[in-house]
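Let's turn to chain A:
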Amino acid sequence: MSTFQQTLFVARKDLLLGWRARTRTLAVALFGMVTLVLFSFAVAADGEVGVSAAAGFLIVALLLSSILSLEESFRLETEDRALEGLLLLPVDPVAIFYGKAIANFVLLVLLGPVLLPLTAIFFSLELDGANLLGMALLWLLAAAGIAAPGTLYASMTSRVTGRDVVLPLLLFPLTLPILMAGVRSFDLILRGDAMSQLKGWTLLLAAFDLVYWVLCGALFSRTLEE
Partner candidate 1 sequence: MASATSRLPSRRKAVFAIAIAAIAAILIFLAVGGIGENLVYYWSPSELLSAGDQAYGATVRLGGLVAPGSVVRSADGLELDFAVTDGVERVPVHARAVPPAMFREGIGVVVEGRLSRNGVFETKRLMVKHDNQYQPPSEGDERSLEELAKTMQLGADDT
Partner candidate 2 sequence: MAEGPAGVIIGGWPYVITAYSITAVALALNIARLAARERKADKNKESDSNG
């Protein structure tokens, strides 16, 4: 099997596990919804205020849910020592990383169809075809920016005590550029882009995605060696 085929194999394995544990996967989505509800309590989410806060809340909800989703993706690997078993097989660590990162990316992307309509309802957004397309693209970029460093760090923190503290502690600062670029881009789509800044923020988001996907993939194999 080539590294590419192995990558797809690992991704499929993770997605299959996610499907078998549907209730757990759904719980992550539920968690995301709950955070959105909490956010809408936090501000008087009516009219103007709601629209101006929506982009930030949506991306933060994604980030908070991602912590659960990422920890879940490595829970089985460590509980059953499955990762060690995988390493004994002739599987390229690069393939393991990109496989798991792709699976995590897909799971995060799937949160979009749940969280986005809910945000639109809670924060009275007016969606149409054009801005939905832009938001879908941005959602992909934001999910990708969280999935790559998230997979690397979740793999590390899944093997230490106190992972519930360490993973957010490490991942949140690392995703701040993603968060900022994502929030600004979403906001510009939702509330108008007077000075055409959207292209700049989206490019910045894409640049960070690329850096993280390349760098984390190159470093992942080192974190497996014991």
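One rule holds for everything that comes next: contacts are C-beta pairs under 8 Å (C-beta built on N, C-alpha and C of every residue); 3 or more make two chains touch, one makes a residue touch a chain; residues count from 1.
Selection rule: all candidates are chains of the complex that A comes from, given by their letters.
Since we're looking at a predicted model, the values are computed, not measured.
Note on chain A: across the options 1 or 2, its touching candidate in this complex is 1. Chain A contributes residues 1-3, 6, 52, 89-95, 191-201, 203-204, 207, 210-211, 214-215, 217-219, 221 to its touches with candidate 1 in the complex.
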